[in-house]
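The complex appears here without one of its protein chains, the remainder shown in place.
First chain written, first letter: the chains are A and B, and each begins at residue 1.
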Amino acid sequence: MADRAAPDFRGLAIRDLVIASGASPITQAIAPGEIVGLAGLDGHGQELFLKMLAGLAPPLGGSIELALSGASRKITGFRKAVASGIAYLPRDRRANGIFPTQSVLDNFAVSTLSRDTRLGLISPAARKARYDIYREKLSIAAPRPDAPITTLSGGNQQKVLLARALALEPAILLLNDPTRGVDVATRHVLYHVFRGLAADGMGLVILSSEIEEILLLCQRVLVFRENEVAADISGDAMNTDSVISAMFGRAA
Amino acid sequence: MSQISRLLSLGRSIGFAVVLLVVLLAVNLILSPGRFQPGSWGALVGLAAPLIGAAIASTPVILAGRGGIDISVGPLMGFVNAMVIQVLFLKAGISSPLLLVPAALLIGALIGAANGFLATIVRIQPIVATLGTYLILTGVTLTILPAPIGPAPVWLKALAGPWSMLPLALMFIAWWLVRRTPYYDQLMAVGSDDRAAYTAGVDVTRVRFIAYVMTGIFGGCAGLMLTALIGSADPNIGPTYTLIAIAAVALGGVSLAGGRGGVAGAAIGAIDIFLLQSVLTTFNVSTFVLQIAYGAILVLAVMLTALQERLAMRGR
Partner (left out) sequence: MAGQNLFATTNARVVGAFCVAALLHLAGTVLIPGYSAPFAIRAMLVLASLLAVASIGQTLVVIMGGIDLSIPFVIGFANVVAAQVYGDGWNFFLVCSLVGVLAILIGGLNGLIARSLDIQPLIVTLGIGMVVQGLVLLWTAGFPSGSAPQAVSSFVSIGGSAGPLPVPWLVPSLVVLAALVVLVLERTPYGRRLYALGSNPGAAPLALIDPVRMWVITYAASAFFAAVAGVLLLGFTGSAYGDVGQPYLFQTIAAVVVGGAALVGGRGSYLGTIAGVLVLTEINTLLIGLGFQPSAVQAALGLIIVLLVSLYGRERHVSTTI
């Protein structure tokens, strides 16, 4: 595994984070190797929370810090977040993910272009070699990596975007509904990959609109209601009923 | 604080172009009361009319979205000008408005249909398609009319002063009628999101095609207004209107991305530009300074519009 940051990673500390005015602050810690699910009815703050973790939205209060061995880095913006070891996979593939006129390779490498440069020029061989690692890991079915990404199925496009995020070698991976519009076979490949990443020490935060998916993947789920964490459920207490009750604000 | 925000919300509701209009009008009235006395307003409208017409003409295709733009509006005006005077009036001896007006509008409609065909059915990017028509019309105009010639029929020249309100009013009425039809809703829907409109069953190609034809007809009308103003035929004036008209449209709050704005805004934007020219002329500066100020104020005006929209977004 090429996860550079992972060994140093000590966790993501969220302290008194306020995501909407009037909402009570959120304090959470995401440990290395943990898969945390975010659930809630649409628009109840779970997406805002995820975006704040990625530095894409400014918090109204509190702090987010990535703890690395010896130092901790405060997340204040998207670039800072990425530089500190956070990767984010956006929700709407067509609007915020793919570059439709560009090849699979271009789409894969766009966030990490400088890693393939030799004297300022991109080495196609180095880029291809780097892509091949992830193609294998994610079993991307792309007959020709130099063909436009739009020639791939939705599931494979999503895998390429995941490869783009993983190429940043993050300590924390934030996934915004990663299996939306993805076929069942690809979903199981993705689940397998997510578990593997966690096993290697990466922390994963997965927002999903499907409770089954969260129950299947996550050790812990944060259920959002009215921009607050209504429930933090883990272990045996985690089941469809408890999550749904929390989503609708009923006592479990 | 609340004063400022109230002012801002006022500006938001009535539009930046209107505020600019009031300011420019006041400045003009102070600087040159003689030129702007009520008695000469008719003549002023006549001077502004072709630009207002060109701006109105540019609007429908821009509203239709996805890069919709017609840069051939100016050359179309020049072509109509040349055809009406040189070919129909002087060569063929037709002088009746009952024939010349429909002929001008028909020419506009045909050119508009050609643009629409290229941009929506052949699906060439609108700016390229209309660039092609721009070059064709400019070339053909120069071929049939190598040098300025005159005069124009008397009735047409009479449309120059206060009477230039007539064609403008007709254009507004035409647009007002379009707004009553279901087509208008389709146009705005296609302009703001053509995919969604298509999925909802709107015939996107037809809607855009009609927008080009409307632009052509309005352009033909603007060509007549230009002819009335200059009272002759001149092959070099028409093309100069294209970019200024598009600037006027943008100034008038019509989104060049489509789906937002209307001909009233475009007309106000055009009047802004006219008044701006007028202010600059009263300072009696050289045409060079005029051009600098003109370009700078154009950029500043769109910048302020954009900033104001940003503030409005943040205030929400």
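Keep in mind that, in the parts below, contacts are C-beta pairs under 8 Å (C-beta built on N, C-alpha and C of every residue); 3 or more make two chains touch, one makes a residue touch a chain.
Note that the coordinates shown come from a computational prediction; the quantities given were computed from them, not determined experimentally.
K.L.:
Who touches the missing chain here, B:188, B:250 or B:268?
P.N.:
Of the listed residues, the one touching the omitted chain is B:250.
K.L.:
Determine which one of A:11, A:37, A:59 or A:97 touches the chain that has been left out.
P.N.:
Answering carefully, the residue with contact to the hidden chain is A:97.
K.L.:
Which residue, A:106, A:183, A:200 or A:232, contacts the hidden chain when the whole complex is considered?
P.N.:
Missing-chain contact among the listed residues: A:106.
K.L.:
Using the definition of touch stated at the top, determine which of A:117, A:153 or A:239 touches the missing chain.
P.N.:
Candidates A:117, A:153 or A:239; residue touching the omitted chain: A:117.
K.L.:
Out of B:36, B:89, B:134 or B:274, which residue would touch the omitted chain in the full complex?
P.N.:
B:134
K.L.:
Which residue numbers on subunit A touch the omitted chain?
P.N.:
Counting only subunit A, the missing chain is touched by 78-79, 82, 88, 90, 95-102, 106, 109-111, 113-114, 117, 120-122, 124, 164.
K.L.:
In the complete complex, which positions of subunit B touch the hidden chain?
P.N.:
66-67, 69, 118, 122-125, 127-129, 131-143, 146, 194-195, 198-199, 204-205, 243, 246-247, 250, 256, 286-296, 298-299, 302-303, 306-307, 310
Definition applied: only the chains that are shown with their structure count from here on.
K.L.:
Any idea how many Å lie between the Cα centroids of subunit A and subunit B?
P.N.:
Averaging C-alpha atoms per chain gives centres 49 Å apart.
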